[in-house]
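All protein chains but one are shown in place.
On to subunit A.
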Amino acid sequence: MEPLSNKRKVLEVKPLNFLERAYLPAIVGGLSTTMKHFFKKPVTISYPEEKREFSENFRGMHSLKRDEEGRERCTACGLCALSCPAEAITMTAAERQKGEEHLYREEKYAAVYEINMLRCIFCGLCEEACPKEAIYLDGDIVPADYLRKDFIYGKDKLVEAPLNQ
């Protein structure tokens, strides 16, 4: 049959010669290969103590941002929850009271803001949807835990630390 392409390669299978049949040279070759690896640097990264460097656009744990004066940017508009394909975000809005101007930037804020980290797929759509630049996925890997309820992160874990601390 005519070859359809010029990629065909005829393999010639020769019978093994005496040295090849005696195994030993091949075994010595194999032993030297493994010995080379014995002195190689291990590729292991001991995870909790050492961490691999993340790329610039790595999407990790969410953080709720504050503005230059340390006020929470989130205004509880709900666009992030709406955009979330995994329905991981819930929030309860509340009105800013008098005397709380130094805490919240807009008149409305999120009293409760919860992300279920087991549902979240870290797609970053909440980040894109947010009109106030209030949420970014710029954190670390979400740590492991034992109970499902402990994966629902509230404001205590999500909001950025205040500026003066």
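Observations on the structure shown:
Throughout what follows, a contact is a pair of C-beta atoms (placed from the backbone, for glycine too) under 8 Å apart; a residue touches a chain by one contact, two chains touch by 3 or more; residues count from 1.
Just so we're on the same page, contacts and distances are computed from a predicted model.
The complex includes a chain that is not drawn, and of the options "Peptide/nickel transport system permease protein", "ATP-binding cassette domain-containing protein", "NADH-quinone oxidoreductase subunit H" or "Fe-S cluster assembly protein SufD" the UniProt name matching it is "NADH-quinone oxidoreductase subunit H". The hidden chain makes contact, of the residues A:L31, A:L82, A:V112 or A:I141, with A:L31.
Those residues of subunit A that touch the chain absent from the view are 27, 30-31, 33-35, 37-38, 40-44, 46.
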